[in-house]
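The structure appears below as structure tokens.
In this view, the complex is presented without one of its protein chains, the others remaining in place.
Coming up: subunit A.
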Amino acid sequence: MSRFDIVSPEGLRVDGRRPPELRRLSCRTGVFAQADGSAYIEQGNTKCLVAVYGPREPSKRLLTEKGPTINVEYNVASFSSGERKTKMRKDRRLMEIASVIKQTFEPIICYGQNVASRSEIDVNIQILQLDGGALHAAINATTLAMIDAGVPMRDFVCACSAGWYKDTALLDLNHLEESADVPTLTVGLLPKSGKVTLLSLESRLHLDKFQSVLELASQGCERMRDELDSTIRKATQELAKTAL
């Protein structure tokens, strides 16, 4: 089954990265005029588009609700991977990811005394191309889109995945690595406070190794924050230029 080494004895991964390296990352905000906020992110070959609508008046009266409601729709395009899948609408797996993303963002949004406290935010996530790390790409793109939409947030939510193979922790797994039985930990981090809002582990990872994998993923999140931050700054400068 092993047609390749996850990490070769020379210390290179299948795509030529070394274990603690991220894939190439590029992101943009404001890709949709229609939406209140939008972002597009490419992490290696994983491509993700997010559109945020809101905050707006809630459609139903949700008086008991404290804080804004986030509706997340997570979709994987049928053309996103080599094998074309058609029925992907009511996939439980997709719904689970959607709810994970919802829970990740809920505690981050600021709702002071009355600001946005009873509002509703719609998040539409579309994975256009899938090559591993869809969850963290989606979260990073959502962060950008939320900022673009002007939703008040306590901090960036930066996400990154890491895995473990033999004796090394690997950062930002691609599809080949994810499917080759590497335990994958996705971490969502608030870089300012260092708090973790999301932790999701696929397949089993020995407890002894957990710490180092978590650390590496957190470092990845930090680097991700710098990227997101510079994207936002650049976009804002652009915006400032056009406004003036």
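Annotations for the structure displayed:
Keep in mind that, in the parts below, contacts are C-beta pairs under 8 Å (C-beta built on N, C-alpha and C of every residue); 3 or more make two chains touch, one makes a residue touch a chain; residues count from 1.
Here is the rule we go by: contacts and distances are computed from a predicted model.
Considering only "DNA replication complex GINS protein SLD5", "Elongator complex protein 4", "MED27" or "Ribosomal RNA-processing protein 44", the record for the omitted chain gives "Ribosomal RNA-processing protein 44", by its UniProt protein name. For the chain missing from the display, the contacting residue among A:14, A:77 or A:196 is A:14, taking the whole complex into account. The hidden chain makes contact, of the residues A:24, A:56 or A:93, with A:24. Residue-level contact of subunit A with the missing chain is found at 1, 3, 8-10, 12, 14-18, 21, 23-24, 44-45, 82-83, 131, 174, 176, 181, 183, 203-208.
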